[in-house]
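Note that one protein chain is taken out, while the other chains of the complex remain in position.
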Amino acid sequence: MSKKFTDDIIQLSHGDGGLKTSKLISGLILDHIGNKILNKLEDSAVLADINSKLAFTTDSFVVNPIFFPGGDIGKLSICGTINDLATTGCIPLALSLSFIIEEGFKIKDLKKILQSIKKVTDECKISIVTGDTKVVERGSADKLFINTSGIGAIGKNISISPSNIMKGDKIIINGGIAEHGISVINSRNNFNFSSDIISDCAPLHSLVQDMLKVSKNIHCLRDATRGGIATVLIELAKISNCRIDIYENKIPVKKEVLGICEFLGMDPLYIANEGKMIAFVRSDEANIVLEAMKKNKYGGESCIIGEVSKKGKNNLVLNTQLGTKRILDLLYSEQLPRIC
Amino acid sequence: MCLAIPAKILKITDNKALIESFGVKKEVDISLIPDAAKNDYVIVHAGFAIQTIEKEEALATHGYWKDWLDEENNQ
Partner (left out) sequence: MATGRTGWMKKIINDLKKSIDKNRPPNTINIMEVCGTHTMAISRSGLRQLLPDELNLISGPGCPVCVTSNRDIDHIIGIIRDYPVTLFTFGDMIRVPGTDSSLQLEKSRGKDVRICYSPMDAFDYAKKNPDREVVFIAIGFETTAPLTAVLIKRAYGEDLKNFHIFNTHKLVPPALELLLLDKEINIDAFLCPGHVSAIIGSIPYQFIADKYNIPCVISGFEPVDILESLDMILGQYNKGRASVQIQYDRVVKPEGNPTAAALIEEVFEPADSFWRGIGNLPLTGLKLRDRYMRFDAAVLFPVKTIDSKEPPGCKCGDVLKGILKPFECRLFARACTPENPVGPCMVSSEGSCAAYYKYERTKI
């Protein structure tokens, strides 16, 4: 039976390794996300024999605000790592979870975040097998920082990498862009735009598995997070030494996202996503993959947005609705609201 | 100098109006267009409505906003 946790804020003593730490972990954390392995509270989790190539990734999450429409830092941290794993086509096996908590952080907020984490791990049928909690003095962290790492098993015949990208590949995305970034910008800055836009934060490994079931020619996968789809595609164009063409009239953007972008003078192509996967698929299989994506919970609005048009020239080219073309470059700094 | 977007006035309270554009609602200041009324279309710059929009013109000759205005009408 877990020790009941009754404190209302995090204190430094919760991180000193003593009795209070033990109460925090057993009485609160395990109460929410505990499982057979994690409950052992060993220094290292021991996992069963895994007879395959492994994918391994890590990410840290410092989002502000920690609660935003459509999610919170907890959901973000699990989905972010699962999506990084998913880009290899692997089956996610296990996650680690580390907290750095600022002294004074409200327990009711920590509970909400733990519940959020549990909801996603349950949906994904994945366990957090090891973790860590530290508490720092007030002012040394912005409320809560999270680090997650993850490992996954890659099937024998699966090899997804930018090096596979070839001329003719079609580029598919699973839905509307810029929703996460806009919902965070709006809530962080008190701009007070009312809209239905919520973060698209979502775990996409099941989407990827559905795609792999119908095609062996998914050449590359990337989740388009910070910097938006433009940044991801520019980087891939460089890595694979290709020219990529995307079409303005094919890129899905919700009307309200466009609206807030118009108000603030921002370009949705460069705004963050947290539930969008970009896939490069051999052209003759693009449509079957697209149909499979549309049947998945997170792919209903999937569409083809462009193609790899040339090898040997690394550029991302936007074909505008006007019928003109322009090269998209990396931004040198974060986009900011402007009046001009 | 000139970033401004078209919006429709949903409600007026003193010198503030709740406007909507592309499905996004925001409260803006309408001190600069004292004759504005509910359901008017206005152009919004940095949180202030700076001019009313001639809707008939917009629909008839400058099709750019046609889609948007048609949508607003259908709601």
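Just so it is clear, A and B label the chains in written order, and each chain counts residues from 1 on its own.
Here, a contact is a pair of C-beta atoms (placed from the backbone, for glycine too) under 8 Å apart; a residue touches a chain by one contact, two chains touch by 3 or more.
Since the model is a prediction, treat every value here as computed from it, not as a measurement.
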| item | value |
| --- | --- |
| Absent-chain contact - pick from A:Leu258, A:Ile271, A:Ala286 or A:Val308 | A:Leu258 |
| Listed residues A:Asn35, A:Ser60 or A:Gln321, member touching the removed chain | A:Gln321 |
| Positions on subunit B where the hidden chain makes contact | 1-4, 29, 31-34, 43, 45-48, 50-51, 53-55, 57-58, 61-67 |
| Residues in subunit A touching the chain absent from view | 175-176, 189-191, 248-255, 258, 263-265, 301, 303, 315, 317, 320-327, 329, 332-333, 336-340 |
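By definition in this document, only the chains that are shown with their structure count from here on.
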| item | value |
| --- | --- |
| Approximate Å spacing (C-alpha centroids) for the pair subunit A, subunit B | 36 |
| Touching residues (chain side subunit A, partner subunit B) in the complex | 191-196, 255-256, 258-260, 262-263, 265, 338-340 |
| Subunit A-facing residues of subunit B, complex | 1-3, 5, 21-27, 44-46 |
